[in-house]
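Structure below; questions to follow.
All protein chains but one are shown in place.
Chain nomenclature is as follows: A, B and C, assigned in order of appearance, with residue numbering initiated at 1 for each chain independently.
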Amino acid sequence: MFLWVIKRDLLLAMRRRSDVFTTLFFFVIVVSLFPLSVGPEMNMLRTMAPGVVWVAALLASMLSLGRMFSSDYLDGTLEQMLISPHSLSLLVLGKALAHWLVTGVPLVLMAPILGIQYDLPVEALFVLTISLLLGTPVLSLIGAIGAALTLGLRGGGVLVSLLVLPLYIPVLIFGSGAVEANMAELGYDAHLSLLGAFLLVSLVFAPWATAASLRVSME
Amino acid sequence: MLQGSNLVCVRGDRRLFKDVSFSLEPGGLMLVLGPNGSGKTSMLRMLCGLSNPAFGEISWCGTAISSLGGEYYSVMTYMGHLSGTKDDLTVVENLRISSALAGLEINETEAREALQYMGLSGRETLPVKVLSQGQRRRVALARLLVCQTKLWILDEPLAALDVSAVKLMQGLLERHLGQGGMVIMTTHQEIEVTAASTTQLQLA
Amino acid sequence: MIWESWSEFFAMGGYGVYVWGSYIVTFACVIGEVLLISNRRRTLDKHYGLIHDSNKKETDNETTS
Partner (left out) sequence: MAINWFKYSSPASFYSLSGKMVPIFMWLAVVLLIAGMYVGFFVAPTDFQQGEAYRIIFIHVPAAWMSMFLYLVMAFWAGIGLAFNTRLSSMLATAIAPTGAMFTFLALWTGALWGKPMWGTWWVWDARLTSELILLFLYIGFMSLQAAIDDPRRADKAGAILALVGVVNIPIIYFSVQWWNTLHQGASVSLNQAPAMATTMLTGMLIMVFASWMYSIAVILKRVRVIILERESHTAWVAELRKKEAAR
């Protein structure tokens, strides 16, 4: 069932490829704007790179949160999910993972290329990719709670950023911290293990909180 | 089987209805009647457990549905006025996915058979967005053919359907009731359905 | 007494701007909050009052006419 949900959401994303590309281009453009605003000085760009890429990834992932439940809400599919004999948490987990596959994975794949723009060393590129790989699913999972809470509200898009961004802070700190630590020739294992821990915790709790929020929002 | 006792529905500041009680046995049809805004849809959503009554209890086989959870949902099918179909998916994909969601995985052939019965043959691989309102409704109703649930809760199932489709629905409902199924529905259209017992639930 | 004079008290050893800046904003916030709640209450009362008055007017009209 879980696979059915993922398969369905991926199929829908395939039919509407433009949405996926919009998110990806948003990410690329935001990252590319920074050198234009702070100057092309390579040393500075190199120190800024992890933070810039991570903040852009945060915003890009958040931008697409509104779509996670809203179309299902509007056409009645969400109602059917709520009264499905399957566990709602599991369905929600499937939807969050599909969201990650559609928005998170392209960001992860794109990040090394953008890192080159900022003249990051090869190892730092590697760490950046790994940190994004661990961190972006957490963004989708936490974001799902925000998306569920703001379901069907006017101004939901802005509201969701207000709710979700403060909760993203730990991921941001350790994600960009890992890359910075690597560039300062310090160990980055601890950062990555903490990101992994966040991922595990959010895998357990976020679907459950999202399911509860959906029930509240649909009542 | 399904029982509701002293149900009260409050929406915002307004009380839509109070002290509504009923019981439904196998083979029984219950028509929920009332003018617009009398709480028919709210009633059906309550019966699905989508919202909770302000007072009162709904029970299935003697157990409150709120404590049954998934067990209740596997014997019940709800169709709201939203069709639950995805515009970008084809007719077959829609039917297969919505059935899987409702706990019953069907293969391509079964799906095509059901769609044919609903008069949608030749349109199976079209995306739903090119269909008319009535055809979309038929896609949604095709799920009733494949699902094997005992209790059907239908909100305006006849809306947007033409005469032949209404006939089709009538046959479908009678077959279901004949097999000991139960139907709760709202409708503004005249429909003659013979059932072992027909009750009318009038909301003020 | 630690303060020799009022002016010394207000100067706060040269930190007057910071100390009084904190206290004044704090009191402004506290008083503002209380006033906002009273205002909310008054709006509510007025709202009720309007409904009440209109009812009364109707009954008045009935009695006069």
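Keep in mind that, in the parts below, a residue touches a chain if its C-beta (ideal position, glycine included) is under 8 Å from a C-beta of that chain, and two chains touch if they have at least 3 such contacts.
Remember, it's a predicted structure, so these values are computed and weren't measured experimentally.
Q: Can you tell me which of A:L63, A:L163 or A:L203 touches the chain that was removed from the display?
A: The one listed residue touching the chain not shown is A:L163.
Q: Quick one: say which of A:P50, A:G104, A:P137 or A:G177 touches the chain that got left out.
A: Checking the options A:P50, A:G104, A:P137 or A:G177, the one contacting the hidden chain is A:G177.
Q: Of A:L149, A:V179 or A:L192, which sits in contact with the chain we cannot see?
A: Of the listed residues, the one touching the omitted chain is A:L149.
Q: Which chain A residues touch the hidden chain?
A: Against the left-out chain, chain A lists 145, 149-150, 153-156, 159, 162-163, 165-167, 169-170, 173-174, 177, 180-181, 194, 198, 205, 209, 212-213, 216-217, 219.
Q: Touching the hidden chain in the full complex, which residues of chain C are there? Just list them.
A: Listed in rising order, the touching residues are 1-3, 9, 12-15, 18-19, 21-23, 25-26, 29-30, 33-34, 37, 40-41, 44, 48, 52.
Note that in this section only the chains that are shown with their structure count from here on.
Q: Report the chain ID whose CA centroid sits closest to the centroid of the full protein CA set.
A: Closest chain centre to the overall C-alpha centroid: A.
Q: From the C-alpha centre of chain A to that of chain C, how far is it in Å?
A: That gives a centre separation of 45 Å.
Q: How big is the gap, in whole Å, between where the Cα atoms of chain B centre and where those of chain C centre?
A: Roughly 55 Å, centre to centre.
Q: Chain B: which residues touch two or more other chains?
A: Answer for chain B, listing residues that touch two or more other chains: there are none.
Q: Mind listing the chain A positions that touch chain B in their complex?
A: 1, 4-5, 8, 11-12, 15-16, 71, 74-77, 79-87, 91, 218-219
Q: For the complex, give me every residue of chain B touching chain A.
A: Going by the criterion above, the answer is residues 48-52, 70-71, 73-74, 76, 78, 80-89, 93, 97-98, 100-103, 105, 127.
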